[in-house]
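First comes the structure, then the notes that go with it.
Every protein chain but one is kept in place in this view of the complex.
Up next, chain A:
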Amino acid sequence: MLTDAVHRLLAAAASPGDLAAARAQMGFSLAWHIVVACLGVGLPLLTLVTEWRGLRTGDPVLRLLARRWARAMGVLFAVGAVSGTILSFELGLLWPGLMGRYGQVIGLPFALEGIAFFIEAIFLGIYLYAWDRLPPRVHLWTGVPVVVAGVASAFFVVCANAWMNQPSGFTVRAGRITAVDPWAAMLNPAAPPQTVHMILAALMVAAFLTASVHACALLRGRRSAYQRAGFLVPFVLGAAVAPFQIVVGDWAARFVAANQPVKLAAMEGVFRTGGHVPLTLGGVAGADGLRYGLEIPSGLSLLIGDSPGAVVRGLDLVPPARRPAVTGVHWAFDLMVAAGFFLLLMGVWLLCAWWRARRRGGGDPLAGRGGRAFLLLAVLTGPAAVVALECGWCVTELGRQPWIVQGLMTVREAVNPAPGLMTGLWLVLVVYAAMTAATVVVLRRMATERPVPVAPQERDVEDYPVV
């Protein structure tokens, strides 16, 4: 019976339409969740830092800011929790071939993630709802497990994703998995670069999105201390992470070059293995190379191998059927890098403006015509961080195609052979569209609403301002 099951598992193939639907559904729900998940990791840290500073300095502006961010956090965490749960269902609903065979190998990081998520949910409940029931210092400490567990959740989940890129920690004999080392599977070689890259990205997305919202308010003339702090605190945090993220991104790309050469070839549009490979920006993939791109001679050889003659492996390593869609992966990669450098430069701009204002003996780095131009661009930092996030995720997932587990199982082998996946996709799209609209409306209302409740989630006591 079991061998029969395994046989079905490998031999079954869904119709192409259903496979496309399953991929679209998984991609869509992941793309949705990844943004709120990042906010779930980064926003608690921002809020906690602000609350801590507010308590230490007694600054009412910072304390108010922390409470208002916490309210948004309550809504975002709820939608993050449910959209994340759906992903664990979808792994089985859409990719039972993957889970039936390799579920046990990647079970451990998910079990650990379950524990971390539990801690996060428990302490978020306490942090949000017991704001006025606990002494301020104790309350501050209840936020710490939320941050730690949020980062830990991100780590464990990305470990599982890294395993799909670098499957390890198990032995196969005659088509059967005969031994599993779950710790080795979890801490696979791709885990370090991927997890660090993702956690930094989460911080940047949360920081720049929050900064964007307050930059809008500043541009509309609401130049209060509240809006200034609301912009500067997250922006500085995001800008401080940006340079590290670029270094980590380079590490991650070199890792991919060494371990998933086909993915790197797709990212950079390298068709033929060889030396003196140019770095191509943009372009469209033709039959044997990128066209219309901007080429920097020997650029890629220098970046990957530190010498102009260094050999870079190309797509010709594998037959065309085993190659990912080059144009999409390449553009996603270039967009991510561009967005990353934009965020870095915005940080540099603020640093220069601050330094010049200081030399002139004080003054507001956000004032004047330069300040206005800066704020206009600063509004774009949040969307840019999200673009970088989504593109980076596209690179790692689309770049692995047609594999779901690199070199071992294709998406076609993993997909649920049941009919009707297309219907499921439409249902999911409708529900997510409604949820997106509602989230945006609720958050917008929240941002413009005046009264601030004592405990962020306790509406019944909101008539009593604390600050």
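The working rule: a residue touches a chain if its C-beta (ideal position, glycine included) is under 8 Å from a C-beta of that chain, and two chains touch if they have at least 3 such contacts; residues count from 1.
In this section, contacts and distances are computed from a predicted model.
The subunit not displayed here is recorded in UniProt as "Cytochrome D ubiquinol oxidase subunit II", chosen from "NADH-quinone oxidoreductase subunit C", "Cytochrome D ubiquinol oxidase subunit II", "Electron transfer flavoprotein small subunit" or "Monovalent cation/H+ antiporter subunit D". Taking the complete complex into account, A:Ile86 is the one of A:Ile86, A:Leu366 or A:Val387 that touches the chain left out. Only one of the listed residues, A:Leu19, A:Val61 or A:Leu112, touches the absent chain: A:Leu112.
Take chain A: the residues that touch the chain left off the picture are 1-2, 4-6, 8-9, 12, 71, 74-75, 77-79, 81-86, 88-93, 96-97, 99-105, 107-108, 110-115, 117-119, 121-126, 128-130, 132-133, 145, 177, 179-183, 416-421, 424, 427-428, 431-432, 435, 438-439, 441-442, 445-446, 449, 454, 457-464.
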